[in-house]
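Left out: one protein chain. Kept in place: all the others.
So that you can tell them apart, the chains are marked A and B in the order they are listed, and the count of residues begins at 1 in each.
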Amino acid sequence: MVKHFIPKNLEEALKYLDEHKTTIISGGTDLMVQRRNWAEIPPLFKKDVVYIFNLDELRYITCRNDNLIIGANTRMSDLLVHLDVPELLKEAIYIIASPALRNMATLAGNIGNASPAGDTIPILYAMDAKVKLMSLDGERIINIEDLILGPRRTAINDNELIQEIIIPVKEFTSSSFIKVGGRKADAISKVSFTGAVRVEENIVKELAICFGAVGPTIIRKKSIEAKYQYITLEELKENIDSLVNDYSEFIKPIDDQRSNKEYRKKVALNLLKEFITNL
Amino acid sequence: MNKITIYLNNKEHSFTDIPSKRLLDVLREDFDLIGIKEGCGEGECGACAVLINGRLVNSCLVPLANAHQKEILTIEGLSETKQGKALIDAYSAEGAVQCGFCTPGMLMASHALLKKTPHPTDQEIRIGLSGNLCRCTGYNMIIKAVKRASIEGDGLW
Partner (left out) sequence: MVDISKRIKKVDSDEKSIGKAKYISDYKMEGMLYAKTLRSPHQKARIISRTYPVLPKGFYIVDVKDIPGKNFIKIIYEDMPVFADEFVNHYLEPIALVVGPNKEIVLEILESIVIEYEVLKPNYEYNDSAINYHFTKGNIDNARKEANRVIEYEYNTPYQEQLYIEPQGMIGHCEEGQITLVGSIQCPYYVKNAVISVLNSHEDYVRVKQSTVGGAFGGKEEFPSLLACHLAVAVNKINKPIKLIYEREEDMETTTKRHPAKIKLKAFIKDNEILGMESNVGIDAGAYIGLSGVVLSRALIASTGAYTIDNLEINGDVFITNTVPNGAFRGFGAPQMLFAVEMFIHHIAKELNLDALELRQKYLAKQNDATSTGGEFRDPIIMPEMLEKVLKESNYKQKVKEYEGTYKGIGMSWFLHGCGFTGSGEATHIKALVKLEKDINDNVTILIAAVDMGQGVKTTMRKIVSNILDIPIKKVIYNNPDTNHVPDSGPTVASRTIMIVGGLVARCAKELKETWKNNEKQTVSKRYKQPSFIKWDEENFVGDAYPAYSWGINVIEVEIDKYTYEVTIKEGWSAYDVGKAIDEQIIIGQADGGQLQGIGYGYLEVMNAKNGKIQQKNVTDYIIPTSVDAPVLHTYLMDNPYPLGPYGAKGAGELTLVGGAPAVALAIENAIGKVVTKIPVTPEYIMELVNNE
């Protein structure tokens, strides 16, 4: 018999997680679909369920030491209207899902669900975001790329929950998030592109490129980015074909009911070209 | 089973129930609020839309636990208000209702939009309703209706 626990505060939640095998549910926009049952009977949960959405202790947006800190329960729609949230992240959130879903979905939920098509995740990669996990044993901070292990798999331990997402403040001079879905709203990504640069005195000082929905996890290759840093903007544009070629071998999408691998790969690389060309 | 309290259409209700139950089912079955529809069960079509603490949500995705101690407004509540009546009249004047299955959810989304943006552009209306699917109307008359409500109901939002 599955038990249901609605903790009154964070401490109660952590204690419960420590003592039971659980499924943590926040906004529910992913889990309530995945565990769907016949209408009028409760969803199919196999482990005890812990409902953390009402924990306002986990709902905050603050700045601390050149970092933007986002509490796990912060709604996507609240991130859209907060002044300190970077434009790049807002761009991604703005075209995720729909108004109603953005009112319930959380950034932490998007991370915990670890879908290859999760739209905020490539932004978090590009911004070198970290995630703070907490449990009764204490806290730990983990890089986003080490937290997400594969489709629907994360390095979160059974007794842990996501407390907050830490996003270093970046001074990108130019950034772009392009989502390619089946239609203009309310669509699952076929492929997404995130590009961000910091150009100072015509030199490319920082470059971040991420591809979403074209692999089991987000594709970001810091080794390739390093090759094209500390060169002039013109040199970067001149070497666009070589840049595209470097990424080509790492973009390994699949065929599924939404699209095919040829399209996903070509469009991913087209978007990279478009971004560099328009800098 | 947990004790749950909700403020539904301005009335307080306390009861015990399974916290994972979909709010959609609780409202339809236990409170006979049939205006809330199930079109897909995946949060895509918006036919189940309600407002929780003033925000538009898809009730098929809301576990009852998340509605605990919250204010819930359904179409039954909205249609009793001046804003609801302005929207319903505008929808009628513009011919925006065909089969009607998407309509209650569409009205909830329209109301949520006007609360945020009392004088939206056509594009803002389209985006505000982007989570509500309609198969009958092609949306144009619905967009006109929301525009009309924002003009004729000026001051209500």
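Definition applied: a residue touches a chain if its C-beta (ideal position, glycine included) is under 8 Å from a C-beta of that chain, and two chains touch if they have at least 3 such contacts.
All figures in this text were calculated on a predicted structure; none of them were measured in a lab.
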(message) Using the touch definition from the top, which of B:20, B:103 or B:150 touches the missing chain?
(response) B:103
(request) May I ask which residue of B:4, B:33 or B:62 touches the chain that does not appear here? (result) B:33
(message) Considering the whole complex, not just the chains shown, which residues of chain A touch the missing one?
(response) 38-41, 178, 180, 182-188, 257-260, 262-263, 266-267, 270-271, 273-274
(message) Tell me which stretches of chain B touch the chain missing from the display.
(response) 28, 33-42, 44-45, 47, 74-76, 79, 88, 91-95, 97-104, 107, 125-127, 129-143
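One rule holds for everything that comes next: only the chains that are shown with their structure count from here on.
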(message) List the residues on chain A that touch chain B in their complex, please.
(response) 4, 6, 25, 27-29, 32-33, 36, 39-40, 42-43, 45, 49, 51, 53-54, 77, 97-101, 103-104, 184-186
(message) Quick check: in the complex, which residue numbers of chain B touch chain A?
(response) 2, 18-22, 25, 28-29, 38, 41-44, 46, 49, 55-58, 60-63, 65-66, 68-69, 109, 112-113, 127-128, 130-132
